[in-house]
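Only a single protein chain was left out; the remaining protein chains are all shown in position.
And now, chain A:
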């Protein structure tokens, strides 16, 4: 007892908070010092996150033994508790990895574009980690707000007309969503009398039929607040504009912010309305399924219609969200496991793509973005045939790296073999078609076929749009100058894509982890028992 590792669960929250607060004392002229502190803190966060995942993976899936941490050492239903099960630990690790990649990228240029970038960056990490780790509904709201407040600052980082205009909408939408969050949480408290998620899940089956409508109304309002964050179809119109307007490293980190909404929906719908929740079991799943399908369709059409590559990336975020929401609605262990794999893979890929987009912008000619969609319609002829003398031009190294990275991104986002995007989609589709396992033949309903069709269509749309972008970027706008790309800008992209490739190669162990995480999610009894019986960190000595 007494070691730092006893407090491992809270470290991913305390560390960014301390680092962010310390950096507030430095003037922006000491940007190098801030960069060093920020880098050190984020690197340490990666270490803690890895330890957390090891700790979470070490425990047995069937008996549970989720890592818990009662804040202020209050016994569980009365105080706030932090919970690190496999899913939460995985999300914290994902956040840390994205954080360090986005940070390294930003050190090339972006961190100097506005004040307090480094502090806001750490506070965003704090909010994200807190949202993933907390086991209390109202504490989730607080961490959401920490995350959002930092994200408002970061979305406006670098200022400029487009960012401020998009930021205004972003702030307004999220403030309204926060009101809904509070209404939902208050309704649930009013009915169930608790805000602790595990306690809530234990009490839901016992709620009287006359109060059940109120509880479900509260959960639905709460769900709408999460779905705004996740960008589900009628609620996600703010997303592509905001993400396209944000600076590249910020957008790369924002790629996980939609996943916070998805995470909350996944966690709460399986915990509170999962098996063993009595009359309310499966509440809202139909809505999630059709909403997710609509999001996929809207995202795929948006991907095809985007005139700028950054917007295209924003619509890829929507497709990813929609896929995850629809997969959540299945309530099937296999589908959930595939969805978790897809979550990690698509977040890494989209994040890398956001970083890559900015590098691509530098090597393309002016207006190529707008032409990309309309060029085919005009049937433009190649009139520059007199430039064939350039046969001796060697493709510069940087350009080759960029185009290979782009190619990997396309494979990941479109879900083509052999990379992890394909494996994730394949796992999901296989589990959807064989809901009872591979041995028994299960019935597949019509909506499943629609979802499968949409999933394949969205991959196809991404393939068309990205191929078009690639052709217009690499083949039509080649300049004689070597691509102006620095090593610390391309390295994070390569790390993110390398992780996806590693996930494809190590698919067995990774998938094993996801399977156990999904199994634990679908059997919330273990989670509930673990949290409610959470031991205090240090035994309080009675006087």
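Operating definition for what follows: a residue touches a chain if its C-beta (ideal position, glycine included) is under 8 Å from a C-beta of that chain, and two chains touch if they have at least 3 such contacts; residues count from 1.
Everything below uses one rule, namely that contacts and distances are computed from a predicted model.
The chain that is not shown carries the UniProt protein name "Monovalent cation/H+ antiporter subunit C", picked from "Ectoine/hydroxyectoine ABC transporter permease subunit EhuC", "Monovalent cation/H+ antiporter subunit C", "Branched-chain amino acid transport system substrate-binding protein" or "MucB/RseB N-terminal domain-containing protein". Among the residues A:37, A:94, A:171 or A:264, only A:171 touches the chain that is left out of the figure.
Check A:156, A:272 or A:329 against the missing chain and you find that the one touching it is A:156. The omitted chain makes contact with chain A at the following residues, 138, 142, 145, 148-149, 152, 156, 159-161, 164-165, 167-169, 171-172, 175-176, 178-179, 182-183, 185-187, 189-190, 195.
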